[in-house]
Each structure stands twice: as C-alpha cells, then as structure tokens.
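With one protein chain withheld, the remaining protein chains of the complex are depicted in position.
Per-chain numbering from 1; labels A and B assigned in written order.
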Amino acid sequence: MIGDIVAIPWVVVLIVLPLMGGMACFLFPTISKSLGLMTALAIFTAVGGLSWQLVEEGAQRYAIGGWGASLGIDLYADGLSLLMLVMAALVGLGVSVYSSGYFSRDKANHFWPLWLFLWGALNALFLSADLFNLYVTLELLGLAAVALVALAGGRGALTSAMRYLLVSLLGSLFYLLGVVLLYHSFGSLDIAILAQRVEPSPAVWAAVGLMSVGLLLKTALFPMHFWLPAAHASAPAPVSALLSALVVKASFYILLRLWLEVFPQTNTAFSQLLGLLGAAAVLWGGLMALRQTRLKMLIAYSTVAQLGYLFLAFPLATSCAWTGMLYLLFSHALAKAAMFMAAGNILRYGGHDRIADLDQVAQRLPLTLAAFSLAGVSIMGLPPSGGFVAKWLLLEASMNSGQWWWAIVLILGGLLAAAYVFRVIGYAFTQAELPHEAGVVPARMEWTALVLAFVAILLGFISPAAFELMGIGAPFGVGCAG
Amino acid sequence: MSWDTALPLLIVVSSLIPGLIIFFLAEKQVAARITLNMLGVLVKLALAGVMLWGVFHGHHYEVRLPLLPGLDLVLRADRLSMLFVTLSTGLWFVTTVYAIGYLEDSPHRSRFFGFFSLCVTATVGLALAGNLLTFLLFYELLTLVTYPLIVHRGTEAARLAGRNYLIYTVGGGALLLLATVWLYTLTGTLEFTARGFLSGLDAVHHPALVVIFVLLIAGLGVKAALIPFHGWLPQAMVAPAPVSALLHAVAVVKAGAFGIVRVIYDVYGVEFAASLGVTLPLAILASVTIIYGSLRALFQDDLKRRLAFSTISQVSYIVLGVAVAGPMATIGGLVHLVHQGVQKITLFFCAGNLAETLGIHKISEMNGVGRRMPWTMAAFTVGAFGMIGAPPLAGFISKWYLGLGALDADQSWVLIILVGSSLLNAAYLLPILYTAWFKAPPASWPAERFFGRYETAWALLAPPVVTALLTLVLGLLAFAPFSPLEWARLITSREFTP
Partner (left out) sequence: MGKINYEPRIHAVNDILSAFLLISVPGLPLLLAFPALHRRLPWPGLIALLPATILLFISADIFIELPWMLLGGGLGIDSVSRWWLAMAVVTWAAVAAFLHVPGGRGACNRLATLFLLTMAGQMGAILATDMVSFFTFMTLMGYAFIGLLVADGDERVRRAGRVYLVLLIFADIALLEALLVAAASTNDLGFAVAAGAMTLSPFSVLYLSMAIAGFALKTGVWPLHVWLPLAYGSARPPVALLLWGVPVATGLFGAVRWLPLGEITAPIPGMLLQAVGAVGILYATLFGLMRAQWIQLPAYVAIIATGMFAMGLGAGLRDPSVWNQYGDSAPVFVVLVGLGLAIMVVGLAWLEASGRIPSGFRKTAGAALWLERWVAAVVRWGCWLGISILPGLRALWLVKWGRLWKTSVWQRAFNAGEHFLQRWVFAITLFLLLGMTFVVLLLLDAMSFL
C-alpha cells in the first residue's frame, strides 16, 4: 500500500488535476462550486502524497514521456518546490472554501475555471525543471491572474487589470529575452544542465540582468511595485488573497531558482543592490501602508513591504538566510491571504473599507478581527508565529555575516508593520453605532480567514519539521540545522 | 511524557484553555464563564503549589519543545521562576474575583476575561522561560494580550493610551529581539544558567556585550517603566481597575523587572556584569527612576495616576536591588518583586472600589471617605504603610534588605536614595490617608451606589482585605518557611555562594 502511494507520479498528478478540474468547471458551470471544492481537496491530498514521496525517496526528477532532459520536458521536485506547493495547496484550499461563500453564481462560473487554471499553472511552475517551461507557466499564470482581477468588474478594476496585464507581459518579455540569450550561449534550458555549463561571460551577465529585471517587475520589488497596490486592492477579496499570497511568489521562485542553481557565483554588487532595493521596499511599503485610508490598500502596501524582506536574503546568501526567507514567504502567504479575506468580510459586512470608520464593523465580526490580528502578528514578526521564526533566522544570518544593517532594516520593518496593523486593530475596541445596513457574512468566510491566520501562527511551532521538509534535495546547501 | 515534563506545560495551559474557551462564550453565559475562570484559577493554584513543593525539594521540572533550529522552547521551574509563578498565580486569583465583581453587567466581558486569562498565561510562561528566546516569546505575547485589556473601555482616551502603550512596548520588544539575536550569534546559546553563560566569552566581545546589555535593559526597561521609558504607564490608567492592578502588580511591570533580574543573573551573571561595569549605571538609572517617580507622584491629584507614578518608583527598587549586586541587596530586590505586587494590588483594588462605589477618582474628593468605607480604607492604609516601608509590613522587609545590601556592598549612596524615597513615599501617601480618615466627609458623594450589607459588593471588598492581610503576614512572618523572603534567600544562595 505504502509502496503504491510512493510510486504514483504525484508531480504529474499535481499538474493534471487542477487543469482537469478547471475544464470540468468550465463544462458544468451549474455544479462548478462543488467540483471546484472537490478538486481543491484532491490537490491538497496530492500534495500530501508528494511530500510523503519526497520524504521517503528524496528529491524527484520525472521526465514526461520518458524523454529525458535537453530534449523532453522534465519535472523536478525538491524541498524548495515542495514548500511552494504546500503553500499553494494551503492557501488554495482556503481560497476555495472562502470563494464558495463569496461569489455570486454568475461570477462563480467564471471564477472557478480561471482559478483552477491558475492553480495548475502555479503547480507546473513550481515543478518545472527548465527555463522555457518556466516561461510558459509564468505566462499562463499571468493571464489567468489578469482575468481574475478583471472579475470584480467596474472601471477601476478593469483599468488596474489592464495595467497588470501590460506589466505582466513586459516582465515575461524581459525574462524571455534572457532565456533566449542563455539558450543561444549554452544550447540548453534545463536548469541542472545549465548549472554545469554556465560560466561568467558578458552574455551571462546580460541574461541575468534581463531575467532579473523581468522577474523583479513581476515580483513587484520596489520601485517596480507601482502596479501592485491598485491591482491587489481592486480585485475581489479571494483574488487579492491569491495574488498577494501566491502569484507574486511564483516569479520570485524562478528568480530564486536561477540564483541558487544557475548563477550561484554572481557578483556581490548585484546581490547588494537587490538587498538595498528590498530594504527600500520594506521601508517604503511600510510607510505607504501607514498612510493609506483604505484597508485593502493598506494590506496591498504591506505586501510590497513583505516582498522586500525576501530580497534581504540575497546579500546574506547563507543557508540560514535562504531558509528564513523562504519561511517568511510561506508564512506571509498564509497571513496575507487571511488578511485579505478578513478585509473582504469587513467590506461585505459594512459595505466599505475605510479604516477610520472601521469601528462600526469591527465589533460585529469578532472572528474576522481575530483572524486579522493573528495574521498581523505573523506579519509583524512577533512570536510565536511563522513570521517570527523567519525573521529570527534572517536576523541571525545578518548578525552572523556581520552585515548588521540588514538587521536594522528588519527591525524597522517590524515596527512599521506593527504600526499599520495596530492602526486597524485599534478600531476594534472603540464603541460605535451599528451601521444602518449590514451585509451577511457567511460563517465559512470568517472561519477560513481565522484558520489560515491560525496556521500562520502555528508555523512558529513546527519550524524544525518544516525545515526538514524544505531541506530535501538540499536546494540551498546544508547548515543552519535546516 | 512524564509528570516532570508535563507539569510546566500544564501550568501554562491551565489558564490558556479556559481563556480560549471563554472567548467563544456568549455575553449572557455568566455562570459558565465564572465557573471556567475559577476552575482555571484553582487548577493553576494547585499546580503551582505542587510545583513549589517539588522545587523546594530539589525536583527538576523541565520541558523542551523544538522551536527554532538549535533553539528550544524551554519551560523550566527553578527557584526564581517559582517566586514569580506563585506571585502571579496567587494574585491572579484575587484579581479574578475582583474583576468578576467589578465588571458586573458591563459589556464585552467574554473578551475581557479571555484576554485576562491569556495575560496570566503569558506571565507564567515568562516566569518559567528557560532561555531568552522563550522569554522573548512570552514577553511579546504579553504585549499583545494586554493591549485589548488597556483599551477595553473603548473610549478615545483608552484608544490613545493603548496606542502609546504599543509604541513603547513594541519598540522595546524590537530592541529585545535585536539583542537576543546578537547574543545568540555571539554565543550560540541562550539558555539561562546560574551565574550567566557569558563570562567565558573572549574579551574581544566585551564591548559588544555592553551594547547588548544596554539594548536588553532598554527593551525590558520599557515594561519595567524605567526612566525614560515610563511614559506609557500613567496613561494606561484609563483601563478598568482590575487591569491596572494586574498591570502594576502582576503582569507587565513585573515582567520587565523580572526580565532584568534574569538578564543580570542568568545571562550575564552578577559578577561578570559587575566586571563589565554595567551594574553601576543601571543602579543609578534605577535610583533616578525611584526618586523621579516619587516626585511626580507627589503632584498628582488623580488617585490612580498617583499610584501609577508610585509604581514607577517602587518597581525600580527591584532593579536597584539586583543592580547593587550584593547578596543582601539581591534578596531585597527579589523579595520586593512579591511585596510590591501585594501592596500595590491592594492600593489599586481600593482605588477601584472608591471609583466603583462612590465615583471618587481624585484625592481631593476623598474627604472623610474612611467613614463611608472603613474596610476599604483600612486595607488602603495597610497597603500605603507597606509602601512607605513601615514595620512590620512587607515593604519594610524589602527596604531593610535593600539598605543592608547597600551597606554590605559598600554603596552607601543607595541609602540616601532609600531615605529620599521613603520620605517622598510618605509625603504622597500619608496625605491621602489623612484626607480619607480625618477630614469631614461631604454631604454627598459624586456617584454613590449601595450594595446592601457591606460598604460595597463583597467581591470588591474581599480581595483588598485579603491582600492587605497578606501584606501584614508577609512582613510579620518574613522568616517563616516558604515566605518570599526565605525563597529569595534560597535564590540568592545559588547566585552568590562560591
């Protein structure tokens, strides 16, 4: 029995399942909700299967059709991709449950196929082993995401969807150019093969530069975050959650893969630059979040800040730093999804998300507020939470490497985060009148947000086990007890 | 999991679980809430008793859960932690009774009692923390769960006070985090060890250790309300009286002071800290805080504000005691951790009673209140004399050992601080007593309520009377076994004997 489970090619299942589910939803819109939920559950189980497989047998390489690298399409799963898959599965399941209560019927008909396609693209991206596949999945992902943003309808949403589309295409183009350059130079796009062949040359620099710029644009690193707040804030709540938690992480994942495996000895100036931009993002995002008057905008800017943290690991470049950064990415995904869901609940209940008038809503939705607060704890990096563990590792890495200035940035970022999170929570306790008309918030929407936020907190307690999983296949070297 | 490892966990969980359940109780389920609350309290008291007995007999309670690579969440019961655990558990008991009486018929009680329980969970966790990381974890948790208690009233003033509290404490927490990480990268361990774990470190790192010490003290000093980080405390007075009591006597302020004790003893080690030359500045800072807090208290008319400034002053006794760095002074500081808690909680209960029964908030309104509420004011009198340090009350014992310790460590200047502070204590507390007992009462009180047989509700009256008695007993029977004084001596013997 166990042997059977381990023998199943979970990597393929993970890609095929969502795509099939999406097709089914498209074909049978009347039962799309239940279909979607079932698919989500199935994917969740499949991720479980894959992690078992990886634990039992180590990192997996799977050649589709049995064609092997350089010609065929390879799929590769190690601890890093597993982490991303688990993240996608957790957030995806949450978003699915949440959406089943959120969307009206006609919206749902569009939402489910798109969302499952997006999930499929994500899974494929996290499992791809060559740069061109990565490009294709990235493009797919972008298109699905743009369509989802547009789902909200209305002028603002369409404008930001348009802008998002353009940015997405632009980023992909940059990336593609880099890929072409690499292929031109080395004749292969398989990551493992490239890793062996690549040696410093002007062409490689150019490729690194181009691909990085493209991916940074899509990851919305400061100052290329300009498209993100509008897009994330104007989308429907579950879509915002998806975008902030997962979609931006996809391009980051590619960047990380390149950085870790293809160009491990890139010069330090560039990594310092990335770190600087990350620091700027942390501060700028935090300050801008503080200045927002609308809740969803605040959360979106918080994403900008949190993405900045991820780039602080590049100048440090130790195993500890990578581990911490990935853990941050993970817990941020959960926490940010919970936050956007909470914001969606508030918006639905009170009909607005103006922070100054939140007191009218906040007291009637204790669960939502609890979810927001718990998520906020992780975002602030206060113990005990996944955010804290991550921050601890990053701090430790920066102190260990003697680059203490990054530690200062981390601390400052935490303080800013505390400031903007508590700006919202502070209103939960003030007395205010009931709003005249209150929308109905289904219990499952409140509970999903709470559960996701709770998982983000829980991450603070299970980090040793999580690090063990992440270390499968040693994607970023050993050490740091990870 | 054996009993020895389960006990520290159980003692933390015994208030966590009731707290979490209480959140989900409806506002009207009063009986269920009270039952749960008291159940948690009693279980915790019983467990603390068992643990105290065990630790006294040399039993070793410890539990480790992996939290970070190379770092565990450690809950360990040693003598110092038991001092704080017993204090917080015992005072939590009386405060819960008081809070039940105080918040009768007010809104949001489920939320309040939920966070109330969490607050004690954090405090006990902090007391049992076996390394700096665990300490940090509960320290930050404490910040988070006390915030809703401070803003509980929901007024604009409460919101502002809460915000200020956060600005201070989150900032302090950040400093603490930075210092902790730095320490970890230097040493690779954060385990609290008797006499510290830093003395073996290369002399090259000593300047860094001084900086870390400053960061740690600043981070902890925020909660301990050391100057210049004391600003949040008087503002936090907008909170309901049980919260003030909890804040001042049990949880927040004490957490800071306790942390400083831990840092000096179990991280740096007294002797090493003294050799780094950091204890004297700390003692001076504590002295300045003592005098300054008392001076400010002198000019407050609002009763709770006066008591708040008094706390600022009194808590620094603890810091002063450990910073003077001699065995006697340490006993004084440690024992004051308990004594100040019992006395200050009495005073705050009484202030709450006055506000709740008669609507009195200012000292100038207290004329002759002793005739209307003799029991409350009698308890207040005992607490106040304890604060001044009159024998045979608990405060005298603390002051006695602090003074002896100062002489012992050849730091006679501390005596001058003690004298000045005693004078000021008397100057700001005795007028209250005078006003309450000997001035003629007004024709009517601002907002009087009647409670049948006693001067106020029994749940409001019993706690201060009990703690006042405790003040007396702690002083009178200071040499009895299991008294805080004996316990402090035990702790100190570990730190100082060769």
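Throughout what follows, contacts are C-beta pairs under 8 Å (C-beta built on N, C-alpha and C of every residue); 3 or more make two chains touch, one makes a residue touch a chain.
Please read all numbers here as calculations on a predicted model, not as lab measurements.
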Problem set entry | Which of B:L276, B:L407, B:A459 or B:L490 contacts the chain that the document leaves out | B:L407
Exercise. Looking at the whole complex, which of A:L19, A:L140, A:L173 or A:L273 touches the chain that is not displayed?
Worked result: A:L173
For this session: Identify the residue among A:A206, A:L273, A:L412 or A:I462 that touches the chain left out of the display.
Result: A:A206
Exercise. Which of B:A6, B:V30, B:A194 or B:L477 sits in contact with the chain that's absent?
Worked result: B:L477
Exercise. If the missing chain were put back, which residues of chain B would it touch?
Worked result: 163-164, 167-168, 227-232, 235, 292, 295-296, 298-300, 370-371, 374, 385, 389-392, 396-397, 399-400, 403-404, 407-408, 415, 419, 422-423, 426-427, 430, 434, 437-438, 475-480
Exercise. What residues on chain A make contact with the chain left out of this view?
Worked result: 166-167, 170, 173-174, 177, 181, 184-185, 202-203, 206, 209-210, 213, 217, 223-227, 230, 284, 287-288, 291
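Everything below uses one rule, namely that only the chains that are shown with their structure count from here on.
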Exercise. Centre to centre, by mean C-alpha position, how many angstrom separate chain A and chain B?
Worked result: 43
Exercise. What part of chain B is in contact with chain A in the complex they form?
Worked result: 23, 65-70, 73, 111, 136-137, 140-141, 143-144, 147-148, 151-152, 154-156, 158-159, 162-163, 166, 170-171, 173-174, 177-178, 181-182, 184-185
Problem set entry | chain A residues within the chain B interface of the complex | 323, 366, 370, 377, 380, 382-384, 388-389, 391-393, 395-396, 399-400, 407, 411, 414-415, 418, 422, 425-426, 429-431, 460-461, 463-464, 467, 480-482
